[in-house]
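The other protein chains are all here in position, but one chain of the complex has been omitted.
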Amino acid sequence: MNAAATVVSVEDRLRIEELYARYAACLDDARFTEWPEFFTDDCTYRVVPRENYDRGLPLSTLAFESKGMLRDRVYAITETLFHEPYHQRHLITGILAEPADGGGFRVRANYLVIRTKSGSLSEVYNAGRYVDHIVDVTGALRFREKLCIFDSELIPNSMIYPL
Amino acid sequence: MNAAATVVSVEDRLRIEELYARYAACLDDARFTEWPEFFTDDCTYRVVPRENYDRGLPLSTLAFESKGMLRDRVYAITETLFHEPYHQRHLITGILAEPADGGGFRVRANYLVIRTKSGSLSEVYNAGRYVDHIVDVTGALRFREKLCIFDSELIPNSMIYPL
Partner (left out) sequence: MNAAATVVSVEDRLRIEELYARYAACLDDARFTEWPEFFTDDCTYRVVPRENYDRGLPLSTLAFESKGMLRDRVYAITETLFHEPYHQRHLITGILAEPADGGGFRVRANYLVIRTKSGSLSEVYNAGRYVDHIVDVTGALRFREKLCIFDSELIPNSMIYPL
């Protein structure tokens, strides 16, 4: 037997895959006010350049430490930030899950976000990996921790929407 | 329990995922004459810009209303349309399925099509989401309705092959 394949049950694996599919659909539909509901109240959400992460440097491009901060971010995005809107399209693949110490699942996955600005062609925007801690909160899976570790230290223009 | 995860059985979810994998393989192999066989006789296939779809505007870039029309399209592609050939490569992710009223499944998924023209580098061609109605026809899953809702109102050159 391939031990790695049996540590997380088939049902849990499909639930985890579905979580990522719903997460992508939420962001790509620009339903930003629903985005914080994918997280626990005491969540961590960070967007980190790969070079910093691999060297153990603490600097993040974005760092939020609670669902309240995520809601503030959504408010900023939708009400106050002056920016040119764009569409996102998430491709999330290679989901690998294992049980986490203390409960839930440690999950990593590759992501690619395609961006489409008004009047422009679709283009590669951001690629990297998620390193997440997912927990079951009364029957629904939520992110307790989500790290978006992106491969390029350059970002085309500013990063407005969540990854 | 995560209710959403249990509405469609494990077996049906894997059958649906396989349908999309075979659909992608068919188009990417340029086996266009097989493409209409993924649809029911009374199918709808539409390619729609996201802006139009989100505003409820009826205009489609392409709209076919039966398997016969799909076959006509394939004939046009392979026999009559003057165009520069290119390769397609479909990445289909984030498949979300739920039972449809009246039978079958409502499915949405993200797609990215990479295009490679002869003598050129591979490039982002079209990204968007599928919004589909899939039914079981004597044991095989087929598309009764397939909407390809693409993010960019611009398309690099003309769109020849199915998405």
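Each chain gets a letter, A and B, in the order it is written, and its residues are counted from 1.
The criterion applied here is as follows: a residue touches a chain if its C-beta (ideal position, glycine included) is under 8 Å from a C-beta of that chain, and two chains touch if they have at least 3 such contacts.
Worth saying up front: this structure is predicted, and the values here are computed from it rather than measured.
Which of A:V10, A:L57 or A:L81 touches the hidden chain is settled by the complete complex: it is A:V10.
Check A:P36, A:G104 or A:G128 against the missing chain and you find that the one touching it is A:G128.
Although one chain is not drawn, its touching partners on chain B can still be listed: residues 10-11, 14-15, 18, 20-22, 24-25, 28, 87, 89-93, 112, 114, 116, 118-124, 139-141. Across the interface with the omitted chain, chain A contributes residues 1-6, 10, 13, 50, 91, 93-96, 108, 110, 112, 124-129, 151-154, 156.
Operating definition for what follows: only the chains that are shown with their structure count from here on.
A separation of 26 Å divides the Cα centre of chain A from that of chain B.
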